[in-house]
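Structure record follows, encoded as structure tokens.
Shown here: the complex without one of its protein chains, the others still in place.
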Amino acid sequence: MAGGRGNRFDQIVSMAVPKNLHKALEPFLIIVGSLSVSMVLFGGFVAVAGANPIEVYQTMYRAAFGTSFSWQNTLIRAAPLMLTALCTALPGYLGLIIIGGEGAVVIGGLGAALAALTMPTAPPMVVLATMALVGMVAGGIWLAIGGALRHYRAVNETISSLLLNYIAIAVLNHLVTSTFRDPESLNHPSTHHIGETNMIGLIPGTSLHWGLAFGVVACVLAWFLMHRTVFGFASQIAGGNVRAAQIAGLPVGRLILIVCFVAGAAGGLAGMVEVAAIHGRANDTLNANYGYAGILVAFVARNNPLAIMPVAVLLGGIRASSGLLQRAHELPDATVLVMQGIIFLVILFSETLFGRFSKLQKQGVA
Amino acid sequence: MAPSHKLTRRQVLKGTAAVGALGLLGGLDWLGQAWAAQDKVKMGFIFVGPRDDYGYNQAHFEGKSAVAKLDWVKAFDEEKVPETIEVQKTMESMVQLDGAQVLFPTSFGYFDPHILKVAPQYPNILFLHCGGLYQEGKHPKNVGSYFGYIDESQYVAGIVAGGMTKSGKLGFVAAKPIPQVLRNINSYTLGARSIRPNCTTNVIFTGDWSLPVREAEATNSLVDQGIDVITCHVDSPKVVMTMCEKRGIFCTGYHCNQVKLAPRGYLTGAEWNWAKVYMDYADMIRKGQKVPNLVRGGLKEGLVRVSDYNQVVTESVRKQADAAKAKFMDGSMVVYKGPIKDNTGRAVIPADKKYVQTDYWLESMDWLVEGVIGSTKS
Partner (left out) sequence: MEVGWWGVLIAVLGGAIRIGTPFLFVSLGECLTEKSGRINLGLEGTLVMGAMTGYAVSLHSGSPWLGVLCAGLVGAVLGSLHSWICSYQRVNDIAVGIAMMLFGTGLAFFLGKPYIQPSAPRLPSIDLGGWSNVPQLQSALQINALFLIGIVVAIALRWILQNTSWGLKVRVVGESADAARALGLPVDRIRILSTAQGGFLAGIGGSYLSLYYPFNWSEGLSSGQGLMAVALVIFARWQPVACLWVSLLWGGAAALGPALQSVGITYGYYIFNAIPYIMTLAVMIITCSTRRNLVGAPHELTVTR
């Protein structure tokens, strides 16, 4: 029963854009729109703080994407985010909101470092493979605990995964400073070095390590898992309506555990990469907030693993620019935090717009 | 002999005037580091925490501000850079985008692996790290270390503390049981026991460099145990100092001068004097001198200092503290002179042995001296 001048615009839009196309276009337009709104809001914020928004954006672009060095800076920061975003994105399919990526990274990294120390004479490939495996299993178990608590004891998974983060960090600090401490690592308690030959190398021609490849592969595989397999389909059903899924005979508990395990494995792999590509040891720097940044990436990407990749790059770029913002514009480091917060809020707010386009469509065809 | 650091071709080729006339103090590189009048020494500073934390990072920032005032220096800084790959990128960014010629990554954890990874890629840039880790032959030639023996200041502060305590119990709020921290605790206690032989130091480790609530709790627990002078080794002593003032006990400071935070109770403190270090480096670079790979010093070299005494500090305590300072100044003081036992009764330094400040053995300290109540094990 549409009609009247108010709906003219809607009619035009709905007639101009064929239905299938705009269904695919909708998320893209909304995200782009949200990001634009965020940029405007952030520009306003920066202006109030006394800097020139245009210059700030130019600096951010230069620092994030302006030169080959900037690109590498951005990509190296995006790499762990691709993996830790999966910690939040995959359980999201099941309707769970898990923020335990930090814990998975920490436990996975610690596990991987310790695993490497048990095989001092093995060839590097074997060591790395073992590290990856142990890291993934450790991280996977850690996150699965949250899932299990949710399914079997109805404990809210957001809070439990958060508490497990803190506990994981305490466990890491305790073990690294006492039981597994390398006596040589005096002023920075760490585990023993895994050996230079066992470190992950750089992608030839760049200063990026292979961890970036791990991230990309993981995201692609995750997408495949959730969108092209029966398992993924079942998970989505369970996420949409638990009751209906149970009636349909789906093993909801098992789905939850497996998805959480896979998600945690991704985080654990990120931890392993931190150890094997950068530090060579496990210590308190594993607690680097990659997990928390991953939450933001997952939400902006709306849990879609393919979208996680570009969003991680975007976020990596934003974070990469913080240094130059400090030096060129005297803006404090927290500026980037504010921008992330604004983007996050606007994106979440835009959730309400999804589906509105198809509503417009229906109204138009009166 | 420290190797020389040749400047970039650009600067060499520019070669105008200026510096030749100024003091040709030894070792001027023959390539003629004549700075063009408009050429400035570009120094980049990297801090791990906020630059105004009334503590570790602020001490470095104050040093940077001092050197930035020189009109032939362009100094820039970045704060809150974590000890992950981010600092590598920050260093590279400062070199590539800001043209830094010398970098000062000031946090301990920046050295291995970050500086060691980036420095070889930029052999013409100097990477000067705060912390005494440089080893000749093992580390790249364009890397250097500087550190101050602030435990000398803590020794003097310990004398004042030991002299002013009524209960004979001192307290130490520490972040982590690593050698640098343990050395401070031990020097403090040795200093206190030199004026009051039976006093003790209770140590509480908070677990990390900046945990305000835990530091406050630790201070309160120590005061509850009857301790009446407290010092600390955390990134920002602000909480500990204000808590001591509130509980009405004495305190001695660390990193910077915190007398404003505790006007009644601040007896004295151990401070860094990074301004001198940075000015010296800037000067050396300007003159084209070989920059030594290792710069270390204590009270005598002026890298550290002791805060002014509070007016309540008694005359006899002042005398003893000043006497110790004088001995540091003329080089005759040895803090770690045997016999020294640790707090489990084990003899760690036999009677005939002594370790001077530059002795590498001290850098791997893992024990607490007799009189300290606490353990290095977590």
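Read from first to last, the chains carry the letters A and B; within each, the first residue is number 1.
Just so we're on the same page, contacts are C-beta pairs under 8 Å (C-beta built on N, C-alpha and C of every residue); 3 or more make two chains touch, one makes a residue touch a chain.
Bear in mind the structure is a predicted one, so any value in this text is a computation, not a measurement.
Among B:N202, B:T252 or B:Q357, only B:N202 touches the chain that is left out of the view. Among B:D53, B:E92 or B:D342, the one in contact with the hidden chain is B:D53.
In the complete complex, the residue from B:V41, B:I178, B:V239 or B:I285 that touches the missing chain is B:V239.
Not every partner is drawn; the one left out touches chain A at residues 49, 97, 99, 149, 151-156, 158-160, 162-164, 166-167, 169-171, 173-174, 177-178, 295-296, 299, 332-342, 344-345, 348-349, 351-352, 354-355.
Contacts to the hidden chain, counted on chain B, fall at residues 50, 52-54, 58, 202-207, 210-218, 220-226, 236, 238-239, 242-243, 246-247, 260-261, 373-375, 377-378.
In this section, only the chains that are shown with their structure count from here on.
Note for the complex: chain B touches chain A at residues 76-86, 89-90, 92-94, 96-98, 108-109, 112-113, 131, 176-180, 207-208, 363-364, 366, 377-378. Here chain A touches chain B in the complex through residues 62-63, 67, 69, 73, 76-77, 173-174, 177-178, 183, 186-189, 274, 278-280, 284-285, 288, 320, 323-324, 326-327, 332-333, going by the rule given at the top.
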